[in-house]
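Here the complex is missing a single protein chain, while all its other protein chains stay put.
The block that comes next holds subunit A.
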Amino acid sequence: MEEKLTLFKNRKRFGIEKHIDIIFKNTALVLSSFVAIILLGIILVVFFQSFESFSRYGLKFLVTSEWNPVKDEYGAFTAIYGTLVTSFLSLLITIPLGVGTAIFITEDFVPKVVRETIGSFVELLAAIPSVVLGLWAIFVMEPFFRAFFVFLHNFYGWMPLFSTEPTGRNSLLAILILVVMLLPIVTSIARDSLNQVPKKLRNAAYGIGASRWKTIFSVILPAALSGIMAGVLLALGRAMGETMAVTMIIGNSNTFSWSLLSPGYTISSMLANQFGEADGSQVSSLFYSAFVLMILSLVVNIFAQWLVKKFSLKY
């Protein structure tokens, strides 16, 4: 005991330890700033690589749809239009589906075990790599929906959206596979925000005689709306940047068409398809489209973050 006490008294910090401490702190500081460096690096590199194309076409690049490596003429309208249409339409389908699922697993319609199983199934869906979903889309989903597409074309062919004869891969399939990929995002975020709505709100609504769904529509959903919105925006960002599954099923054609039943293009699928074999000013034009994609997803993501911060539930 005595010996231990003296040991304790004589224990002094080595001078070097102070330096190690400072080095450790600064290393951590440098490592954390890597994030900023990479982010800025990505923006700058993609911007400067696209400069040639940018100075040649300017903003006209965004609205012309000719993409012709032989004539060396480039315009990304088809791809930009495809990106926007596939992501917005897929979101339009995903929102009711995802929120409906989230309501089903936060209310007590079925025993907790069932609800938790459904919840974890949906979350596991998010873990499936998108290239595997693409494989599944090619060999399972496309044959499954083929008859449905023919039906759509036969009965609604007068609408521009369904005006082309369905032949294999098309934009509508890309929308459907995006729905599968976005569902887990929307569902899990909607579930979290629904769970955060305090119980007393529900009890109050029940107390004044509202039915269950009246309560959900007029009290629970409005209270959880900001969280759900943020989730929807995150899903939108993901949909715009999603590459593999879309590339595999969208048909990859640079010919512009209003029809969802014809092959289309998105910016990311164009990058995935052409980047490896491109040269000359085509590379620069691809970088330009990559820059457009990056700006689109940055804007959506930053807006989502702002929304989360601004409207986070304060109960």
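Everything below uses one rule, namely that a contact is a pair of C-beta atoms (placed from the backbone, for glycine too) under 8 Å apart; a residue touches a chain by one contact, two chains touch by 3 or more; residues count from 1.
Throughout what follows, contacts and distances are computed from a predicted model.
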Among "Spermidine/putrescine import ATP-binding protein PotA", "Outer membrane protein OmpA-like peptidoglycan-associated protein", "Tetratricopeptide repeat-containing protein" or "Phosphate transport system permease protein PstA", the UniProt name of the subunit that does not appear here: "Phosphate transport system permease protein PstA"
Sole contact to the chain not displayed, among A:Val180, A:Ala205, A:Ile228 or A:Leu260: A:Val180
Touch with the omitted chain, as defined above, among A:Ser193, A:Gln282 or A:Ser297: A:Ser297
Contact partner of the left-out chain, one of A:Ala76, A:Leu91 or A:Ile105: A:Ile105
Those residues of subunit A which, in the complete complex, touch the missing chain: 11, 13, 17-18, 20-21, 24-25, 27-36, 38-39, 41-42, 45-46, 49, 96-101, 103-105, 107, 109, 118, 120-122, 124-125, 127-136, 138-140, 180, 183, 187, 211-214, 216, 234, 237-238, 240-244, 248, 268, 271-272, 275-276, 286-287, 290, 293-294, 297-298, 300-302, 304-305
